[in-house]
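Have a look at the structure that comes next, please.
Every protein chain of the complex appears in place save one, which is left out.
A, B and C are the chain letters, set down in written order, and residue numbers restart from 1 in every chain.
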Amino acid sequence: MKKKLAILGAGRIGQVHAKAIAGNETAELAAVFDPLHEAAQAVTERFGGKIADIDSIVNDSTIDAVILCTPTDMHADQIELFAQNGKAIFCEKPIDLDATRVRACLTIVQQTNATLMVGFNRRYDTHFMALKEAIANGQIGRPEMGVITSRDPAAPPADYIRRSGGIFRDMMIHDIDMAVFLMGDLPVSVMATGGVLTDPEIAQLDDYDSATAILKWADGRQVSISNSRRAVYGYDQRIEIHGSEGMVQAYNERPVNIETATAKGYQRAPLHDFFMTRYVGAYANEIDAFIHAISNGDSTIPSGRDGLNALLIADGALESAKTGKAVPLIFD
Amino acid sequence: MKKKLAILGAGRIGQVHAKAIAGNETAELAAVFDPLHEAAQAVTERFGGKIADIDSIVNDSTIDAVILCTPTDMHADQIELFAQNGKAIFCEKPIDLDATRVRACLTIVQQTNATLMVGFNRRYDTHFMALKEAIANGQIGRPEMGVITSRDPAAPPADYIRRSGGIFRDMMIHDIDMAVFLMGDLPVSVMATGGVLTDPEIAQLDDYDSATAILKWADGRQVSISNSRRAVYGYDQRIEIHGSEGMVQAYNERPVNIETATAKGYQRAPLHDFFMTRYVGAYANEIDAFIHAISNGDSTIPSGRDGLNALLIADGALESAKTGKAVPLIFD
Amino acid sequence: MKKKLAILGAGRIGQVHAKAIAGNETAELAAVFDPLHEAAQAVTERFGGKIADIDSIVNDSTIDAVILCTPTDMHADQIELFAQNGKAIFCEKPIDLDATRVRACLTIVQQTNATLMVGFNRRYDTHFMALKEAIANGQIGRPEMGVITSRDPAAPPADYIRRSGGIFRDMMIHDIDMAVFLMGDLPVSVMATGGVLTDPEIAQLDDYDSATAILKWADGRQVSISNSRRAVYGYDQRIEIHGSEGMVQAYNERPVNIETATAKGYQRAPLHDFFMTRYVGAYANEIDAFIHAISNGDSTIPSGRDGLNALLIADGALESAKTGKAVPLIFD
Partner (left out) sequence: MKKKLAILGAGRIGQVHAKAIAGNETAELAAVFDPLHEAAQAVTERFGGKIADIDSIVNDSTIDAVILCTPTDMHADQIELFAQNGKAIFCEKPIDLDATRVRACLTIVQQTNATLMVGFNRRYDTHFMALKEAIANGQIGRPEMGVITSRDPAAPPADYIRRSGGIFRDMMIHDIDMAVFLMGDLPVSVMATGGVLTDPEIAQLDDYDSATAILKWADGRQVSISNSRRAVYGYDQRIEIHGSEGMVQAYNERPVNIETATAKGYQRAPLHDFFMTRYVGAYANEIDAFIHAISNGDSTIPSGRDGLNALLIADGALESAKTGKAVPLIFD
């Protein structure tokens, strides 16, 4: 029987997940909640399901799982609510910007034995999955050094930055999670620095738009991450892992593989200009993985614990940027 | 109101088109015919619509269009049947292996004022569309010389070759259509040659597995096409057009853009190993284009005439390979 | 003891060869002839040797070999002269534009047992040598199909074209020699066509500026060659050979391997804009190979026979372009 899912939050990302559910043969969209009626309606008209409020979703025993696309500050409460009411939960990252709150939330999840998956979509990107598989297959020997380059096309609006938790918790956290995922275990310390190069308003918000970090593992392995909020040539997402027997690189995805040559030289198009087009496949894959996990009783990856770990490292990076000291990382 | 489509032939390609219809918001799959009941049923269960026989599709006034995925030798008759009964028709290439039969069929299409689109899917491949657009935008000036390299992973079974019309009509015809499409008008002559390099049985079938051709235009422009039925590294599909102001190349599509470096060097994965995975997007795009055309009353591209033209050039190439002479091309 | 070489013709290519001799530890430049005293002087001042006339070179028993960089119509006479006087000869291609004259000349070379090497420099290009080696190592199995794309930055002056023998004997002959070299033996027929796309004056000279040819081998193997006299993005030189076990491609040489990305996209510089910069290494390598051969008594590659064979194929291509028929190739 098809798994029935409800979506909370019918905005941009909620629509993406609704489409993924509609495209999955083993699941269906049962209900959509959004405080904005029109937003919920647009999704149900296109992808099915009924419009519902949160209570009715909680109380609908036919609903197996919820997809939380609500504002970040509601995530932890909603996770707890649905965990306590027997629903499996997929939550967009982050669970909360405050690690203490995340810990409390994960305690409830554990006590209720609820299923929780966190939306680090990049783990489900085809290119990065292939990179992970190359490592897992032993093609590069033991993974030792990583270089992650991740740049956004343009900084988000000041209002978003104000609520985002800052570049480390909002942007670099994705790269941090990839570093942990690809290296296979948790680092022991982080050094980082940041600067404001694109927009002075970001400095006034006490944030950075450009940041670099080094994660270090107990045995001396290292991953460096370079972030910028502004890349005029598009959304730049590259990862390389260097190991004892070789290296593997994920280049940027290029939707169209053509090149033009004129008197000025050879030209290829800019990169994707938006994370949602770049990761459209990854979003669908992660929802498929969530549905597969709840259908088969498998553990969900990335887990709530993975989300907390990445947040703790991001917090450490921010602290390092503020203090100029390497910050030791302690995980629960 | 959604356009209602019927599919005739629920095999491999019929399923692909059914999925494309299901994914198109302005259309729905109304009926599926296949002499094998189970095949039709598998499609309707997954993508909707009812199982039907040909007569009932002909007579169902709510059905707007048919998608013909039947064996080639049925195409012309079915086109005529549906044209005479007011249905729009999408027909997998070729209309027929015999140009005379195609001409007769197109006459009926014209007399009945029917809409007919032929399935040269490559015109709807993202990469080749971008290449066409670069030419249309004037990026390379006037297109003058083309080099098309097209290789299959492996030769089809002898039984298929026996009915396919041979390498020129079955395989090179796609490249010929692309040459005409990209250069913008019809060539005046063709030279070609062929050889049997992969499997002696192909020689016994009086066919080739490797062929090269040169199309020439009235003003001296030229396109060369190199075909092989066997490329161990995958399905190789490249096009370049050289013009007065530059060149544009479509490289192979690579589903995963990673590269591994070891002591042996740098490695990338082989290419797609199957035309249906390589052109999965193109198949969906062409059905979308067909639905869009019948919804808006636009002309369908490629048309039946395009199909005939490509066949006439393929026939000329075969004649040239047999006679060792350039064959002048005459279009109706 | 160092081999003593004389250069006849101190123009552009003579200077290149003088530099190569100066850089070779086992040879020295002994004499330079040029009807223009200043030209000869410039070379001797920079690379050593004395200014000499042809007679004194012929009669100087200390001179081992001559490098002929004189006008084409002097080549055959000078080869015969030096062959009869015991000098080893390196001759820029072609020996002569007329195959009958070449045959007569090679007869003298054979009778005198002279050493003759012909300047098809591309056989000594690093990239193409690596491609040849990949084939020789069996990396692609048996070489079966070739695609050669060769475009000049701009057409030479009309005066040059008038004396060059035309696009097939002047330009495509290089690609023809590479096809023979890489496939490993001689083809049995050639089909070709040509057009005038860049400059109407070329038509008045009864030549083409754009040409395509198909060489065919007795067992069905095929190589296609696409030539243009005008590529605004530079000197485009690519070869690919497809075989039973794989394919090998030589991409263009790029002197600087950088790429810039801006809002307009990714940009690389145009290609080399001149054959002498593109093949600077090949020119040095071929002179080194000549010196090595005469020092060790090895046979010279490419030989006079290789030069004749390529000319016969070029002649066949021209005939095919004129007659529209495949031309069978007969080698002595």
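A few comments on the model shown:
Simple rule for what comes next: contacts are C-beta pairs under 8 Å (C-beta built on N, C-alpha and C of every residue); 3 or more make two chains touch, one makes a residue touch a chain.
On a predicted model such as this, the values are computed, not experimentally measured, just so you know.
Checked against the full complex, the candidates C:106, C:248, C:287 or C:311 give a single residue touching the omitted chain, namely C:248. Among A:157, A:220 or A:297, the one in contact with the hidden chain is A:220. Contact with the undisplayed chain is limited, among A:41, A:112 or A:198, to A:198. Checked against the full complex, the one of C:74, C:261, C:276 or C:301 touching the unshown chain is C:261. Checked against the hidden chain, the listed residues A:119, A:165 or A:246 yield one contact partner: A:246.
One chain of the complex is left out; on subunit C, the residues touching it are 25, 46, 126-127, 130-131, 134, 139-140, 245-263, 269. In the full complex, subunit B touches the omitted chain through residues 231-234, 261-271. Interface with the hidden chain, as seen from subunit A, comprises residues 144-145, 147, 149, 151, 189, 191-198, 208, 210-214, 216-217, 219-222, 224, 226, 228, 230-233, 236, 240, 242, 244-247, 324-326.
Just so we're on the same page, only the chains that are shown with their structure count from here on.
With chains reduced to the mean position of their C-alpha atoms, the one farthest from subunit C is A. Taking the mean of each chain's C-alpha atoms as its centre, the chain lying closest to the overall protein C-alpha centroid is B.
The greatest number of inter-chain C-beta pairs in contact is found between B-C.
Shared residue numbers account for over half of those found at the interface formed by subunit B and subunit C, and the copies are therefore classed as meeting with the same residues.
Each chain gets one centre point, the mean of its Cα atoms, and the points for subunit A and subunit C are 58 Å apart. Inter-chain spacing, taken between the CA centroids of subunit B and subunit C, is 41 Å. Multi-chain contact residues of subunit A (touching two or more other chains) are listed as 261-263, 269.
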